[in-house]
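Every protein chain of the complex appears in place save one, which is left out.
We just call them A and B in the order they show up, numbering each chain from 1.
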Amino acid sequence: MKKVFTRLAAVASTLVLAAGISLGAASAADEEGATPHYPLKKPKEQSWSFAGPLGQWDIGQLQRGLKVYSEVCAACHSLRLVSYRNLAGLGYTDAQIKNFAAEYEVTDGPNDDGEMFERPALPTDRFKSPYSNDKEAAAANNGALPPDMSLLAKARAPERGFPTFIFDIFTMYAENGPDYIHSLLTGYEDAPEGKEPGDGLFYNPYFVSGSALAMASPLSDELVEYTDGTPQTVDQYSRDVSAFLMWAAEPGLADRKQRGFIVIIFLLVLAGLLYFTKKKIWSDVAH
Amino acid sequence: MSGHSTYQPTTAFGKWFDDRLPLYRLVHDSFVSYPVPRNLNTFYTFGGILMLMLVSQIVTGIVIAMHYTPEATMGFDSVHAMTRDVAYGDTLQDWHAVGASMFFVAVYIHIFRGLYYGSYKAPREILWILGVLIYLLMMATAFMGYVLPWGQMSYWGAQVITSFFSAIPLVGETVREYLLGGYAVGNATLNRFFSLHYLLPFMIAGIVVLHVWSLHVTGQTNPTGVEVKSKQDVIPFTPYATVKDAFALVCFIIVFAYFVFYMPDYLGHADNYIPADPLKTPPHIVPEWYFLPFYAILRAVDFNIGIPFTDIVLIDSKLGGVLAMFSAIAVLFVVPWLDTSEVRSANYRPMYKIFFWLFAANAVFLGYLGSRPAEGIWIPLMKLTTFWYFFHFLIIMPLLGWFEKPLPRPASITDAVLAKHPDGDGSGGGTSQLEGAAAAPQSKG
Partner (left out) sequence: MSAPHAEDATRRDFLYIATGAAGAVAAVGVGTVLVSQMGPNAAERAAGAPVEIDISAIEEGQVIVAVWRGKPYFIRHLTDEEVAAAQSAEESGFSDFEAADVRLGAPADGKEGKWTIVAANCTHLGCIPTKVDTGFEGWFCPCHGSKFDVTGRVIKGPAPTNLPLPPYNFASDTTLVIGADKAGA
């Protein structure tokens, strides 16, 4: 009887194993299947200053990214969770921030006469949105709403797949967002034959939810002027604005990592102390 | 368990107080002099870890509730205003969100520990059932908590989960409307989920008290599965178990902290960084990882169950999936009676041990399948693994009791321990397999 069960167990485990192995082949064969999975291409991994256990912002890069955002992206994309005062994190002084904010007019009110009025933005105001509401934004863009960018770098994380997602735990990979944005911005190409997108759509194999998106390639070389000698290329612009959007999505990212480093070192020491304490206490008990 | 109390008040005030409210006596008897088997391994520290996780979730929850607004137009923004502007707001939010995941990591290890060492067997059936109840409440709490940030996954998760109830024949739709407080998931839903999410953890705490009480009546099991027989078998909880639990706890917190500070978004879903939109479903809805096995079971039933050779449908696929999913949890309640073996610990059950690991692998695989789209090869695999899940509990567990020939057990815990340490006064009758068997689970940690 025992044999029966052992055999049963063996059969079952073989079944599960075989099924597992056939998976790879099956999903590979599925590639040409009826339901395509997006993005067509996985984001290209870049090296970022804020990656890793001691990641730090590259302040110069964030400042350039802000420039790209303000001069290009901000025409359509809002940054509604970020305030001008947050720009202190980019190394700007209070006076610089005040001047930067004052370039934008925001609606305030009502005043004592019950009227809404326009005034220059203050550091305490949120970044001014290009449209007054989502409907207007969609209407101005052929019905495609340009997504708010304040959390974009966290809201885009194409699936990593097995077994990469397990390795990610140990390599501390958490830069899906900026990798994605950079790949998308540099990834526009001509559609392969027979896959031409419809009117008002632009082919991009890196796009997360289709093979084409409603945004045309927004960047071109020499579009934004850099004063610090950094190359004025699409690749560099994309890199800088991706880093800036990561900052916009989580201004506290570098602080979080620093905090974590201290906490974990401390916990390791505490664990070591407890280990020896436990050893001491248990030294007179066989267990 | 400890028979009569050994607590002796040392001061006059202590005695005066003890005569009126024996609070210190209770603590002393439960957490100081309480006897625990001397051979508990690392897997037995997860009860303590879970206790701390519950406290941690309640404390961080109360704190972040101070910055949260349970309102459909403000919920999302209030969470992100907190992470940006409140001192340590980001740490607290990650701590609470990652904490939910870690709570489930610990509870799954705790449950599998119980399954491996037969902790559910008489006289510990009530202890086990209370545990399953806690698990069920944890699931409800976690689900409602996940709705609160009011992102896309929050919204559509709520949509999908509450739709389970619409599978109930006749009254389903009405039940769902009462759950939602509207015709669709909306502000009323968010409000009541916030209220219940705040309430349920305290109910969990209440059942935890019963769980621990019941544990202290029956005493702990241990890796040998042999009950405590003499004073030699046990050691006082403090300092032995306390320091061991503390060490395990700090090791667990290191893993916890790693995720909080370095990978806070790894266990979540990117779509939850997009505000809830009732008119747009994300392309690929998945629940949090700890629900994935059940999500796979839900989707494995994609067929109607009817009377053969007729068109009469008894259970349509929607109800069937929901029933299968709830049964997967319900079956846990009757595990004490499904296991017919008289041997408790898998260390002495050669066949059960194999099936246990097979079941564990199957459960992990179910989880992976839960994250896959319901298409192609994944569907038959979901069916196969779902079948095995139930087959294990309903067929293998009862049958093994009859067919399996268990290994010889040690006469007592002390015997087992001494067999491991031949340099002690090894007069006990441990067997040679014993050492390897007892060490096995530790090496798999």
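As a convention for this text, a residue touches a chain if its C-beta (ideal position, glycine included) is under 8 Å from a C-beta of that chain, and two chains touch if they have at least 3 such contacts.
Keep in mind that this is a model prediction, so the values were computed, not measured.
Undergrad: Using the definition of touch stated at the top, determine which of A:85, A:156 or A:182 touches the missing chain.
TA: Answering carefully, the residue with contact to the hidden chain is A:85.
Undergrad: Pick out which of B:91, B:189 or B:414 touches the chain that's been left out of the picture.
TA: B:91
Undergrad: Could you please point out the chain A residues that touch the chain left off the display?
TA: 83, 85, 123-124, 263, 266-267, 269-270, 273-274, 276-277, 280, 283-284
Undergrad: Since one chain has been left out of the picture, which residues of chain B touch it in the full complex?
TA: Where chain B meets the chain not shown: residues 59, 63, 66-67, 81-82, 84-89, 91-92.
Here, only the chains that are shown with their structure count from here on.
Undergrad: Centroid of chain A to centroid of chain B, CA atoms only: how many Å?
TA: 32
Undergrad: For the complex, give me every residue of chain B touching chain A.
TA: So the residues of chain B touching chain A come out as 38-40, 77, 80-81, 83-84, 90-91, 94, 235, 239-240, 243-244, 246-247, 250-251, 253-254, 257-258, 260-266, 270-271, 273-274, 283-284, 351, 354-355, 358, 361-362, 365, 368, 373, 375-377, 381, 384-385, 388, 400, 403-405, 417-418, 420-421, 424.
Undergrad: Show which residues of chain A lie in contact with chain B when the two form their complex.
TA: 1-2, 4-6, 9, 12-13, 15-16, 19-20, 22-23, 26-27, 30, 33, 35, 37-38, 53, 81, 86, 147, 150-151, 154-157, 159, 162, 168-169, 172, 174, 176-177, 209, 249-252, 256-257, 259-261, 263-264, 267-268, 270-271, 274-275, 277-278, 281-282, 285-287
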